[in-house]
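Please find one structure pasted underneath; my questions will follow.
Complex shown without one protein chain; remaining protein chains in place.
Chain nomenclature is as follows: A, B, C, D and E, assigned in order of appearance, with residue numbering initiated at 1 for each chain independently.
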Amino acid sequence: MFRHQKELQFEVKVDKPDPMLAKQVQEVLGGQFGEMTVMMQYLFQGFNCRGNEKYKDMLMDIGTEEIGHVEMLCSLISQLLDGASPEDQAEAAKDPATAAIMGGINPQHLLVSGLGGLPSNSQGVPWNGNYIVASGNLLADMRSNLHAESQGRLQVARLYHMTKDEGVRKVFRKMLARDRYHQYQWMEAINELEEKNGVVVPSSFPPEAEKEAQEEAYKFWDLSEGTASKEGPWAQGTAPDGTGKYVHVENPQPQGQVPNPNIPDPALHHDLTKEKVSSK
Amino acid sequence: MFRHQKELQFEVKVDKPDPMLAKQVQEVLGGQFGEMTVMMQYLFQGFNCRGNEKYKDMLMDIGTEEIGHVEMLCSLISQLLDGASPEDQAEAAKDPATAAIMGGINPQHLLVSGLGGLPSNSQGVPWNGNYIVASGNLLADMRSNLHAESQGRLQVARLYHMTKDEGVRKVFRKMLARDRYHQYQWMEAINELEEKNGVVVPSSFPPEAEKEAQEEAYKFWDLSEGTASKEGPWAQGTAPDGTGKYVHVENPQPQGQVPNPNIPDPALHHDLTKEKVSSK
Amino acid sequence: MFRHQKELQFEVKVDKPDPMLAKQVQEVLGGQFGEMTVMMQYLFQGFNCRGNEKYKDMLMDIGTEEIGHVEMLCSLISQLLDGASPEDQAEAAKDPATAAIMGGINPQHLLVSGLGGLPSNSQGVPWNGNYIVASGNLLADMRSNLHAESQGRLQVARLYHMTKDEGVRKVFRKMLARDRYHQYQWMEAINELEEKNGVVVPSSFPPEAEKEAQEEAYKFWDLSEGTASKEGPWAQGTAPDGTGKYVHVENPQPQGQVPNPNIPDPALHHDLTKEKVSSK
Amino acid sequence: MFRHQKELQFEVKVDKPDPMLAKQVQEVLGGQFGEMTVMMQYLFQGFNCRGNEKYKDMLMDIGTEEIGHVEMLCSLISQLLDGASPEDQAEAAKDPATAAIMGGINPQHLLVSGLGGLPSNSQGVPWNGNYIVASGNLLADMRSNLHAESQGRLQVARLYHMTKDEGVRKVFRKMLARDRYHQYQWMEAINELEEKNGVVVPSSFPPEAEKEAQEEAYKFWDLSEGTASKEGPWAQGTAPDGTGKYVHVENPQPQGQVPNPNIPDPALHHDLTKEKVSSK
Amino acid sequence: MFRHQKELQFEVKVDKPDPMLAKQVQEVLGGQFGEMTVMMQYLFQGFNCRGNEKYKDMLMDIGTEEIGHVEMLCSLISQLLDGASPEDQAEAAKDPATAAIMGGINPQHLLVSGLGGLPSNSQGVPWNGNYIVASGNLLADMRSNLHAESQGRLQVARLYHMTKDEGVRKVFRKMLARDRYHQYQWMEAINELEEKNGVVVPSSFPPEAEKEAQEEAYKFWDLSEGTASKEGPWAQGTAPDGTGKYVHVENPQPQGQVPNPNIPDPALHHDLTKEKVSSK
Partner (left out) sequence: MFRHQKELQFEVKVDKPDPMLAKQVQEVLGGQFGEMTVMMQYLFQGFNCRGNEKYKDMLMDIGTEEIGHVEMLCSLISQLLDGASPEDQAEAAKDPATAAIMGGINPQHLLVSGLGGLPSNSQGVPWNGNYIVASGNLLADMRSNLHAESQGRLQVARLYHMTKDEGVRKVFRKMLARDRYHQYQWMEAINELEEKNGVVVPSSFPPEAEKEAQEEAYKFWDLSEGTASKEGPWAQGTAPDGTGKYVHVENPQPQGQVPNPNIPDPALHHDLTKEKVSSK
């Protein structure tokens, strides 16, 4: 069960409105790697966690924090949109600068949300459940979390340069710091899990001969011309399992057959042109 | 530019058809972490790569390999669907076993693709471009790649147990081995990049006081009851930057204001009920 | 079965083209609460109606009217786009005003539709079937209809202020009046249904002790700090059923257990780190 | 800012697993009118609220409660899936009953979530931001909320009959009661707002002659054959504004022109076949 | 403007309910090539048509017919679902045959639509505006229409075999005949347009040397091993323009450069690892 406090986690006070920036900020609210994504991802991972109390508790801590980040960004966007009015556009014809701003804003900020945040990205695409994952496998999911915080912090860092508004930048500085911490947090959890269970997901599917095609577990198939990739640590030396040796396959050859599927039931109404046409 | 060879990368020969399994296999063809995802993700990362030839070449090698995995899975699904016919359903009323199979298959395998693979997941949701990312930041993207291969291998391992068909399992054994190798590969690349540039993405946004709120970069905000999470390595000790010390905040208090947004332009037609209603 | 007359329901003649406005108008054509939504919603409710002829007939009347509104908006958008040309953009570099217009238009109006209306919203997101509902329960659906007409009229009212073009405004005045009437219409139907069947949907699921947890049917759980919400008519007095008394729960406590799910089958390859890590 | 308590709002203990029911329950978790929808809708309405503290506080109270409902449903689904295993399908060939269950479950419950709730509906379509609205107009939004709770309670009532599991039914009884209360709550708020501001949204767009086409605000256009609809209260008597009289238009005639759009710029490459073909 | 008649275009009377078939039939109602698609496609093409009255009139004729086809399929699905009840599932545990049917139906037919048609396909994916096109170019669009009627009739033909219900088959026989006629209709229109304007879309973009790379307009690039494709009429002989000769390029070589993009602005926070890593 959840509770809400009225204050925001961090102060959100912009120096002055900027509706074009409001549109860009939607990316880190409702985009693929925005706050809605990490909020829903950590909550679902926490809700679905079986066993592993330490991790479950931690997922609920951070998932709950992220609900508050969605709240902060809605407040930020509302302030960036402050004072915007439908009538601006009717005036825009007279002034290229106003026209440029009207052209650059998200029309849904006026028409749909009435100057509030939207559950969508910087191009207006609505957030959707396919952005998140909660697989039940902690190592897989924490790698997902680390990647999400990496993409998310990258986007905030890019946004940071898109404004000189000190109020906005102050909010971003807090978010950048929290995203840094969250990257550390997932790294620590990943290290702990890898030490216990090994580095490959899922660790419980062993690379034994009867189960996995071991001969394919260390080969680099060089399928694009050029040899630069052969210099990487993935193409030479010992694998993280400490036993396998990487093999660089210079000119890899297919091992399979030419597929030759059967002709289907006539009730499917394929064009059975094979013989007819070849007899032409 | 690309070229195609007629043979499959690995042999794909199922022992016997199984249309319910064909439906499940769609998850690893056209799902969030299926072969279409890794194919498009690596190709876009390679196409968009600026500088970094070693990595670009490697991305093109593996992206090209993954096109062939999409091909293999289409062949696998076609074979699992072999012999299925629209008339089976008309017969199903007579036999619960046939009815169960018809109930469990994807009707689009009959109606839409005529017994071929579909660009959608095990629930019929079409693959979409939001599944992938190519950000231009190599470390962020390779973390994404490691996570995708982790989720992908987890799903194949689960699928492995859903069939006893030795032909199908042989294909999965190859895929499991390649997914293992690909996890190693991204780990190697990640290690190399972290050694050069540091572990936080983006590394070029420094945690200096004037830019980032350092005081928030090491704090664990404990926002869910319970103290299990405080035992984790993310709540005590030194951070990966070697200097910061983690702080566990037992009962965190908000630092921001209660938001108090301005009343908007009347042309937006908000309900300005504030005074009226409070005067009731 | 349907028939078409060549004339539009109302006259649509814009004073002069305005491609930026054309983009905004897409919201009320192909957006969440646009004319495509009410058209498809009323038609599906009418097609699926079982019994209740008076309502079914009325749904078909208004659904059929809305097809004509889609037609009117396509005509409006076509006129707003009149004269737009791909070459404008090639000229835009020379003139900020032209550049601003090109930046503010929907590129699909040039590239995809060739100056016609699109089945998508003001941000280019395609209309989809999830915007509508036809549940078979008349009261639930007519509440949905009232809400759709409320959001729709609100958006048209906002659009009204975004232009001073008298031709466009004349069309909007007709739409505003029809949306007003349609709100009345759904209110009348709702009142009639509520009088017959009661105000709760579904009315046929009675709050008898053996079925519904009556003790939870009148409580306001105050889960956000602050006491303003306690002043509302939802927190004091008698409920619309005429018997229940509202209870404001100041500091609500959870009534459930701490969830403690079972560990799953190993074939799912969860990370079974519970004991291992806790024994650390 | 938010906080989390470990206990669920209400007890969730199913009598025995039922993976087919787990699939259906997804509708009220991640469907169009599921708990994710009301949670996100009330939170966004609360976050974006400008002025109107009583309503804002109330929105935050109930939005916060709904996060806990998502949590409860994830727990319910996890329990319904308890013990499901990938190997069941490999065994299904031997037993029609097992095959029927495997055919009827959501394969993503095994492959993707490892027996946990998914952010998608009963057909596997991911939740998306288009399900919600927060327009800034309180009356419009509360009508939306009433409709969402109506559809939501209807679906739970239907689900209630799909199981005889007393543990599951106990959870549904709580949800039915809360959905009943929430319907009352929105009705109370709507009544209050309508009394203050009038019944039409937006109330601040007046039907004055110069603004709205009053003559169209009371007419029922009878565009579907049959006269049953003419008996309704929407076609006779006085409108809720107390002045307008409804008019039933028996055989409505179009008032607009036959549209005759201009031929576009040749650079758009329309087929300019008009003259050529008509001269044929 | 549109009008509605109460009778269906063709009689729809099923012999007996079949909820699994109802799920499959959704494909031709709300799928990629279902009746909603052709209805919306022809209506938008008609609404957006500039000039070309003969075609515009014809598009409106057939678009209006297709609204009635959506109506017929909703009636068909309602009848196939007749008598289905939520309680069936609660009984299914006792009987594999009932379980198989419950597993094979669309749960939204019970939970969401209350036994009515849904605006979604056989896998539950909602219909969306991306299924249609109205480009302003008649030849391009009529080719689209011919393709849609081809896929649509193919799907109905496959469905025909999925049932032995004579009532259902009678409806399909009408639909198959109309789809046959509509294929003829688009062929006739295409022939007429090709005769007037030539066979390439857009015909008004001429292949003059200064505009189009003529040397690439007749070459078959053989990029997949094997020589079967070289036997086709696309690789030898004269092109439809009557002048160009096809060229089969046996071993095509790339004509472009190796791409070498510039390093971006540091504010984008790419990993500038190029030099660092290559200096390793």
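One rule holds in what follows: a residue touches a chain if its C-beta (ideal position, glycine included) is under 8 Å from a C-beta of that chain, and two chains touch if they have at least 3 such contacts.
Given the structure is predicted, the values throughout are model-derived calculations rather than measurements.
Engineer: Can you list the shown chains that the hidden chain touches?
Structural biologist: A, B, C, D, E
Engineer: Kindly state which of the options D:I67, D:L154 or D:V168 is in contact with the chain not pictured.
Structural biologist: Missing-chain contact among the listed residues: D:L154.
Engineer: Considering the whole complex, not just the chains shown, which residues of chain C touch the missing one?
Structural biologist: Given the touch definition above, chain C has residues 1-6, 49-55, 85-87, 89-90, 92, 96, 99-100, 102-104, 106-108, 110-112, 114, 120, 123-126, 136-139, 192-193, 196-197, 202-205 touching the missing chain.
Engineer: Which parts of chain B face the unshown chain closely enough to count as touching?
Structural biologist: The missing chain touches chain B at positions 1-9, 30, 40, 43-44, 47-48, 50, 60-61, 63-65, 67-68, 70-71, 74-75, 78, 112-120, 126-130, 132-137.
Engineer: Please identify, in ascending order, the residues of chain A that touch the omitted chain?
Structural biologist: 20-21, 23-24, 27, 31-32, 96-97, 99-101, 103-105, 121-125, 155, 158-164, 223-226, 254, 256, 261-264, 266, 268-274, 276-278, 280
The criterion applied here is as follows: only the chains that are shown with their structure count from here on.
Engineer: Please give the intersection of the contact partners of chain B with those of chain E.
Structural biologist: Common contact partners of chain B and chain E, which must touch each of the two, are A, C, D.
Engineer: With a Cα-based fit, what is the angle in degrees between chain C and its identical partner chain E, given to the nearest 5?
Structural biologist: The rotation relating chain C to chain E comes to 180 degrees.
Engineer: Roughly how many whole angstrom separate the Cα centroids of chain A and chain B?
Structural biologist: 9
Engineer: Mind checking the centre-to-centre distance between chain B and chain C? Centres are C-alpha means, answer in whole Å.
Structural biologist: 31
Engineer: Which chain B residues touch at least two other chains?
Structural biologist: Expected reply: 5-6, 32, 53-55, 85-87, 96, 99-100, 103-104, 110, 114, 123-125, 137, 139, 154, 157-158, 160-161, 192, 202, 205, 223-224, 226, 254, 256, 261-262, 264, 267-270.
Engineer: Name the graph shape formed by the protein chains and their touching pairs; answer line, ring, star, complete or other.
Structural biologist: Here the contact pattern is complete, since every chain touches every other one.
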